[in-house]
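For this depiction, one protein chain was excluded, whereas all remaining protein chains were kept in their positions.
Labels for the chains are A, B and C, by order of writing; each one numbers its residues from 1.
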């Protein structure tokens, strides 16, 4: 093809990210979120509602998932929504609720930050900062995540190549923060029967290219509740270091993403199944100490 | 969106395929290839070289895979190649070699047909007819497959929606042949680190939409040899009824697709691992009778 | 990216097509269809119905387009349809109708062939053979097109890279037939408001890579009737050597693709507008001799 050789380079990012590469660091990086470790033999399960909607919704959901295999609680206080008229999250009130239920259950909390101006606030409440798909190339936000002092959950952009994904991580590592967990959450294709196409091949490819842990989000990856268990099992089989899943105590009443959220019982049953797959690949699902204690 | 409502319909095929649908037939269809059954509890492994290159290559490969977990032998005699100057296959000589090694190993043989004029010839040698990705919407060929009297392995087009895939199957079923196995083999996306993006979510979605068995091709789905085991395990975990994988006794010397073919030892080791995953999802890898006998 | 270098090569075809390349032949190839020349200064307009449905439909449409700027008549006798239950075309009866109206209007006829077994029949009626998108990599069909003795209109696959497209053309040229016109007709993307995404950048890129003429199909490229004029104008501005458009004397009653077919008046008005664009890029719309005579 007689095209400018620059194009290919540009297409997937213009330089090799050096700190993120396996070549720079051969051994796996362990990301430690208040004692919950990603990248080790044990597989970490993150669960919780898409958005924090109310004390009852969050607490009921958190109590259940904490007893049934979740090691970290997820819940959005600031929500990125396609339309300005959709529910935008509870803001700081949501952060306070997350903090409150953490005290009760002992589960560390991960929540999304969307604005550089909110980083300090969110980091003061959360145990792990999430950078969402739509912000994977929000470079000022990545730089703030690099200096926020907390581990970061970085979701792959829905249109990002793996090289661009690693370059985004490099923005965080370049600030001195190597506590970054990568999350595959589905890419956009022509297929319309699922919300996104979960790219599980990203897991082994990323693990060969980088020393950072890699987890999978089968909830956004499919957008279809009944498909989540099958894809979660496949994610464990393919070698993921963890899962992040949307769980709601009343999915049918959720303000956000109810159609892809597991019920409390579905979540509990799924973890039981995941344990069997984990054993088959010589790993195990992490049992949180807070529950066993 | 103020667009013509026809467009959406047209985009993924203009009518619901009736014979292929679960609504038409709730129970799983079992596809029987000389006693090897797809769609049952047991998971079928198809293995063999991309192309039949020589007696030695085919026989060495076939003997090994038949002893190590393959139930059906694959091997191309007529090869669809992007360039007219690439190796195009041995033609009928390849078919004769496949027939010959079948007599020795007892493994049924699946091989691709690309031309309506070859259907009768190929069906006279093969136990199962393969329709490749590039021919998924070769409608005259699908019709011939519907009347050829043999089970059909239909591969998903690399940019086909699931609805188009089911409509393609419908062309075969409409001729009275319901012995069709669907195969997910990777779709085309913007990602360049893999040859295709293996869409494992297609497996549960297809199994909810149709009664036909669904298998996965991790060799073409990734185009990267070392990724095949991880994706094969994920395919079993996600619920696939079988796998089709390229195996070559000397991958580095293959005339075709060597970079994605497993060696004999890699294949053997993989099947051992797959057995563990199969148990974890309450299934098992089919052990061919010919070997146990 | 530490991946197998083979992958990139494989992704877009494993060898450079030699006869199709500009490097092999610097000057533009003129494709001559019974005196109508593609690749010259004049821009060729092909028009007609998606499918031949009846004598009245074909003749009324053909008479009108022949007087209003079309140089070649299109019309499908064998139709590739996603579903086996959709109208499949009139077959040889359709070919006979095309032949009959050619005698009256003097317009050469282009029609699609889908099956190697039909090539001789179709070539005996048609002035130009069309290979449709779904058959762009139907290699046996391409070989037959290479020896059929007629010019070929090759449509880009809806998922094909430009390199794969050129390799498909190479299959025809390799048989000694260089009378090939390439047609961009829209590719598949994530966008749902149009049937396909018309890739007009393919026109200048193809014309830099190959000596073959390149035309555009804005009807399939959008799937939306009211968008066809805008895209047709853009196609002329971008440097296309021709256009192929669906026109129907009663679009609302069409058996196939009515939602993207222009009415007779819309077609006539569009050609008037296209003439102005053609002048602005130092070209002109070809006026068929049969009409001026």
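Just so it is clear, a residue touches a chain if its C-beta (ideal position, glycine included) is under 8 Å from a C-beta of that chain, and two chains touch if they have at least 3 such contacts.
For clarity, every value in this text was computed on a predicted model and none was experimentally measured.
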From C:18, C:175, C:193 or C:250, residue that would touch the chain that is not displayed: C:193
Selected from A:97, A:224 or A:281 as touching the chain missing from the view: A:224
Hidden partner chain, touching residue among A:99, A:192, A:250 or A:268: A:192
For chain A, the residues touching the chain missing from this view: 1, 3-4, 6-8, 10-11, 13-15, 17-18, 80-86, 114-118, 134-135, 137-141, 143, 158-159, 164, 167, 170-171, 174, 188, 192-195, 223-225, 259
Contact set of chain C toward the excluded chain (per top definition): 11-12, 159, 161-163, 187, 189-194, 197-201, 203-205, 208, 221-222, 224, 226-227, 230-231, 233-239, 273, 276-277, 279-281
Touch list for chain B against the chain that is not drawn: 1-3, 12, 16, 22-23, 162-163, 188-190, 192, 205, 208-209
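Just so we're on the same page, only the chains that are shown with their structure count from here on.
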Farthest chain (mean CA position) relative to chain A: C
Centroid spacing, where centroids are CA-atom means, of chain A and chain C in whole angstrom: 47
Whole-Å gap separating chain A and chain B, where each centre is the average of the chain's CA atoms: 34
Multi-partner residues of chain B (at least 2 other chains): 11-12, 159, 192-194, 224
